[in-house]
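Just one protein chain is left out here, and the rest sit where they should.
Now for chain A:
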């Protein structure tokens, strides 16, 4: 048994045969690869694997420690669930993209140096973009291009930071960046926070995820932001800025979720909100806070995927995505309702669901670190989380006004995948110890105390009271919300307008100047040039030519073509050379 099989290898190489397999064989194969990857993660031993020297830099393909193992565990488990959910797809494209996407995410998680990290970072961006394009339709393709352009920009910023960092420190090994942060560190931080969807760099997520395919969005909800949390936890623990960014984004996502009408966009805003807890936890940087951030990422991947699967099932069955067009589905989709609600209870941190044992660790760490404001803000965000994902979304999607939609339960594989995620959400909530044992630091935290349970239930159930009393104010409206993507969606239009109007006018003015002023001047200059050419230059050239011609004629007279003349000339030359040598040289 080897100590380490890189799971990226399994996924990326494993993606190659997918298009050539058909029917049940392909399905079995698709299920086998993530299972092997889970096995590879469970059996791997901590250590450094795959060191090499490339362009004079030390490269470390895989650095295995507790932090990378916990992320790799949940990534491979999630890949298994996501593949089950997507098993009914007949075209191979999305499966291949998903495999490369997961493989790249795992590549980032094990990357021991920045160059390896960057390579897989870009791999993730391109593979995931395919999951948006695969939806087809103009809206999705436009969103896909915006997504890829934002990520390429972020990638360039990250690469710039990496190069500056490498030049400054002489090493590109990936590890904590301590001390005074220079330009390099801030560029790297900006690249990382873009993928973590920290406002104002969040809009790519909420713009693109709801446009992705039903199955693709499930993968996307899990990997990109959580690899960003991983790299932040690795490189920037204890960065004060992240505490405030994280706290702000926890509330930011919740505020936008109130306004949202698209079911998956609402969930996407809750990714922003939930990742806020993790970013804040990394920013606080104590052992408990980092543990909280990591465990919350673990739990989040599973319950958020479950929520996306639930909303995806509704879209798959009804073809509708707006809350204003949905309602009354509980009669035809009761199993979906129950499975969705497990995810909703988990994200809301109800006791005995996964969020309860992870989110509270971040909040408790903030409390221990004497950050009262952070505690209050994060608790408020918890209230908002339940308000939207636990009450508003299921109410308007499954209950509410009966729109008499024709619906049924989704395909069996979708239900099975949701069931797998739901079991994990409850298992982690009831038995948190196995998850705690995986965390990078020793856990000294007991989630199930009387006061914690009553406090959580108090916040959540009285949020429900607010929902019941002000239900009318929450009715979804047929609108979209302006987010920071406004700057490049409207901004790009301004740029195009600028390109078309002032820039075109400028160009016309320049060409006018050239026609009225420059062109006559050039004509005059050309005429002068011609005169100089004819009288001066030509005279010189002709003179030279005539001299050469004359010289050539004289030389020709020497060329008689008689061999004896040449021989004579050579002998004369040799004698002359000897004379020169004998007389002059001495």
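Just so we're on the same page, a residue touches a chain if its C-beta (ideal position, glycine included) is under 8 Å from a C-beta of that chain, and two chains touch if they have at least 3 such contacts; residues count from 1.
As a convention for this text, contacts and distances are computed from a predicted model.
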Name of the absent chain as recorded in UniProt (options "Peptidoglycan glycosyltransferase MrdB", "Cytochrome c oxidase subunit 1", "2TM domain-containing protein" or "Glycerol-3-phosphate ABC transporter ATP-binding protein"): "2TM domain-containing protein"
Of A:191, A:384 or A:440, the one touching the omitted chain in the full complex: A:384
Touch with the omitted chain, as defined above, among A:22, A:136 or A:331: A:331
Chain A, residues in touch with the chain not shown (by the definition above): 254-256, 258-259, 330-331, 334-335, 337-338, 367-368, 372, 375-376, 379-380, 383-384, 387, 398-399, 449-451, 453-468, 470, 473-474, 477-482, 489-490
